[in-house]
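FYI, not all chains are in this one, though none of them got moved.
Chain lettering (A, B and C) follows the sequence in which the chains are written, and residue indices restart at 1 in each chain.
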Amino acid sequence: MRTSHTAVACDRSSLIDRYRQIRALTLHLADPLSPEDMVVQAQPYASPTKWHLAHTTWFFETFVLSAHEQGFRAYDERFCVLFNSYYHTVGDQHPRPQRGALTRPGIGEVMAYRDTIDDRLTALMSACDDETIIAMAPLVELGLHHEQQHQELLLTDIKVVLHANPMRPCYREREIDSAQTESNALGWIDFEGGVVEVGHGGQGFAYDNEEPRHRRFLEPFKLADRLVTNGEYLEFIEDGGYDQPALWLDDGWTWLEGQRRHPQYWSRDDDLWREFTLDGERELNLNTPVCHLSFFEADAYARWAGCRLPTEGEWEHGAERQQIDGNFVESERLHPSAATGGGLRQMFGDVWEWTRSSHEPYPGYERPAGAIGEYNGKFMCGTFVLRGGSCATSASHVRRTYRNFFEPAAVWQFSGLRLATSSP
Amino acid sequence: MRTSHTAVACDRSSLIDRYRQIRALTLHLADPLSPEDMVVQAQPYASPTKWHLAHTTWFFETFVLSAHEQGFRAYDERFCVLFNSYYHTVGDQHPRPQRGALTRPGIGEVMAYRDTIDDRLTALMSACDDETIIAMAPLVELGLHHEQQHQELLLTDIKVVLHANPMRPCYREREIDSAQTESNALGWIDFEGGVVEVGHGGQGFAYDNEEPRHRRFLEPFKLADRLVTNGEYLEFIEDGGYDQPALWLDDGWTWLEGQRRHPQYWSRDDDLWREFTLDGERELNLNTPVCHLSFFEADAYARWAGCRLPTEGEWEHGAERQQIDGNFVESERLHPSAATGGGLRQMFGDVWEWTRSSHEPYPGYERPAGAIGEYNGKFMCGTFVLRGGSCATSASHVRRTYRNFFEPAAVWQFSGLRLATSSP
Amino acid sequence: MRTSHTAVACDRSSLIDRYRQIRALTLHLADPLSPEDMVVQAQPYASPTKWHLAHTTWFFETFVLSAHEQGFRAYDERFCVLFNSYYHTVGDQHPRPQRGALTRPGIGEVMAYRDTIDDRLTALMSACDDETIIAMAPLVELGLHHEQQHQELLLTDIKVVLHANPMRPCYREREIDSAQTESNALGWIDFEGGVVEVGHGGQGFAYDNEEPRHRRFLEPFKLADRLVTNGEYLEFIEDGGYDQPALWLDDGWTWLEGQRRHPQYWSRDDDLWREFTLDGERELNLNTPVCHLSFFEADAYARWAGCRLPTEGEWEHGAERQQIDGNFVESERLHPSAATGGGLRQMFGDVWEWTRSSHEPYPGYERPAGAIGEYNGKFMCGTFVLRGGSCATSASHVRRTYRNFFEPAAVWQFSGLRLATSSP
């Protein structure tokens, strides 16, 4: 989204290479799925795989190709409505809850659409003059980050589809790993606070909602040195955490009515807890991070534990010296892993970490002009910020300043938590 | 459903032949569809094609094979829940509105399921002793009529799916016929009434809700000699019929709120009315029967026309001497045709005719014991009776005594109307 | 509603007397209530007492006074919208679920409205010429029957209000009668059937939906000689009747989801069943008729008992020689009483009896012209017929041919059942 103040790397061949690699990963992720898997929408919020494949293509066609390709003509006028997600500025949209009704265009046609747009776009990037590539590069960059977001959604959305089937099919054929890893005591890392800087300000790509970099005052605080585990969350359940209104936000208590009393994707057979993963159902691993929590559950757990969620400012300050490595989509595990080693760990990858912060504009933030202004700015209400990426995120996609956001009831992402407290 | 007092034709080879033919027609109807077309559920009431393919197979497996095959074992225990429609007596059911979430078993697996059950059942029918075939035959017969009902639903349900797609794809590739047939003045046929007999009582198959045959007293009445046409219905629209509460039942007036002001599948481009058919959208043919009406619309139209709907007793009495021929699924038109010739016409085929009669038990009716008792009896509330079959019904499926029934708001069947009046 | 072919008794003074008596009864029934009791609407279907007081007055003003009073001017133009129930022909209506928002006009103003209209109407009836009184009388008659219907609703609606209050206040101060009356074995009365006459055809007032009198053919049947009791219904509960889908209509089974598993107004404290009445909560009397059943419950009970509900034709034929006496509103018990004596009993009063018949037009029925046509005709869909009146009905209001009707889920009337069977 970031289009200003940033020097864009204009090495054509590296841009084209990255374009090809990222577009190829999308297909790789869809590879285990049948045409039927790819068309169905099991919940209004979870889009079909085929829709993701088409929408990301539409994004490049609409925001890059149409602006820079000479003699541009739309691949199919009707796709402009079908595959527009929520850009009112661009035009009408097929209603989100009815994306699953689109049996046509078929998967073959969507693949042909992808191929054609890829060919036209790489041809353009190869052959255009320097001025054009400089103008195009930030939008291509944006499209690639956009594609990476949809790669993650493709995985979390297909998990919804597979779980809606009582046969509980797997995303892929793989042996289920039920080994219980070893436990790992929780430690705390101290931070002094004071006036700190938050937000993106330097080189490289960032979304508009990460800007501008600005100062904040933080009181002293502590962060837990790893994520909360399934085993720890199970103690909360067994202590009756779901039945004590004093632990919950009022909206959370209302949300609980008629809900399961455990994380999404957990189930219990007699005394044995099981967890549905992209590799199918398996015995609950007590030492891996708890995931698919709502904000309400994360908040209630933290209160029960005598702690609180970190604010996003605290999290970002805490991550300042952390390497961006961890269990990302590249590991192909597609499930969070237990913490190993010592020090501040798991800040990146494994699970998105709910923060206590609403998704609000940073001081000085302005919505970008045009359709791009609809990317993040209009969602600055009713959502909370998550940080750090998950096992379904690309390593090259996440940043210290990255602000993901979802409504507090959302559970279909790989979302968990890290504890925080105010010092001392 | 009819299992008592009826001599069942036990000619094995003819039964097996009919079994094969009817089962083959189902596949023939599904043939133009892609795997994606076959998995999607566009409305809670419209089931996926794949589900119909599996459910009809489950019906034979559950009600015939399991009772008569030696050493019977379920093909897949999980299918028993997935493909049970509404038989509480048999066990749990996958929720109807979530049939579209079943991307697995895939269409290939469902076809293999059909093949296996067909093989086992035809083998059993060929090889069993006489006593067994006599016991089985009524249930096979029931299963075949059940399959024919689902053939019709397969067509009306896929029409819902295709129409939900703004691209408005066709069910099959065929040239659109927009020829306007000639008009045909409406005439009236007189009936004297008196004590008449209604319901099924003789030889041959009938559903339980058609029995027992019983006496009724009919006052003199008239039936229109053909169905109401699109052109006639258009006059009702143009006369403001949708805006006059006095023409409507109270439930119908409530139903109208926020509804389209024309039949389902009609649309208007400037002054040109168009109609969506299984062959795609085409100019409205003014002389073919109006279809996809709700009971509310049929009732309001009749009142506007100074007439009323016939009762089911009147309809059945009126049909007594009619041949059961007309525009059925065998014509492969899959759309109603204009009336031709003279006399009482279109009593069978073209469109199901809404009657003024609630679907109530006949005097002396008793629900059959067991699961079969759930077939019709539990729906004797909140539904109205339709008579005569449609362009999507098999000719061999319908009878003079046949009672189809739907809730009054249902519009996705080929449902229209014939006018009636009480004689002066 | 009946306005044609009927000689209307034109004795002015007797008409004026009846007018005064019936209007006075409405006030008498409202007498125990506070202004707060009279304004509240606890459910969308249950109107406030104050609304009933005003609406019945509006009915006389709109349908009688405005047509016959010289120089007629509306009492208050705004009342015409506020107190119009559902007459689209007359004009707009204040939405039914928001009748409880009308804190103004206050009860004092509504009483003044009643007084004024009463004065104007009785003055007109006293002073007008013969032609006018002859023209007016049928409408005054209709208004009086209309008022009597609202007297019954006033009682059943205030019961809803009082029951919605966890303090469970009483409608009136009266000692609770918890005496258990004696039991009374159930007997059967045989009817031969044949061609019988049904509907209103003679002298005296009747609603339009009771006409025309017409012939029906009835197969032989039996009617139980008294109503089903609380004790009998309790056996159904204890036998698990609410948990057996095979006993229920499909709509009934759906309706049961998340419902209480006993009649409306029953509650259980440990093993003691209690029943809320207009005299407050008291121990369940096993020998009085069960009431506040939905059609679904009545139908399921009858099936459980190996019987069925009567059709309305059977009921009316069965009532042919019965006196119209019983436990009506005049007894001031306001609760059904146990059967006493022998023979066919309780056909009138105590509880409205659900029949198996949908509220459909009789052969030859035509909606009256104008607003009066909205009284019954538009409700001939989605409702079932109840017969015989209840402990909240006026004796002078009910008839053998009287067709009351409610949707099958309605429980707030005094509604119960009598068993029937088809004779062997």
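Heads up, the rule we're going with is that a residue touches a chain if its C-beta (ideal position, glycine included) is under 8 Å from a C-beta of that chain, and two chains touch if they have at least 3 such contacts.
The structure presented is a predicted model; accordingly, all values stated were derived computationally and were not measured.
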Homomeric complex, total chain copies (3 given): 4
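The criterion applied here is as follows: only the chains that are shown with their structure count from here on.
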Most remote chain, CA-based centroid, reference being chain C: A
Cα superposition of chain A on its sequence copy chain B - rotation in ° rounded to nearest 5: 180
Distance from the mean Cα position of chain C to that of chain A, given in whole angstrom: 60
Centroid spacing, where centroids are CA-atom means, of chain A and chain B in whole angstrom: 47
Residues of chain B touching chain A in the complex: 34-40, 42, 50, 78, 81-82, 94, 98, 100-107, 161-162, 164-167, 169
Chain C to chain B touching residues, read off their complex: 86, 88-89, 195, 214-219, 245-246, 248-253, 295-296, 299, 303, 308, 311, 356-358, 360-361, 363-364, 367, 373-374, 378-382, 408, 422
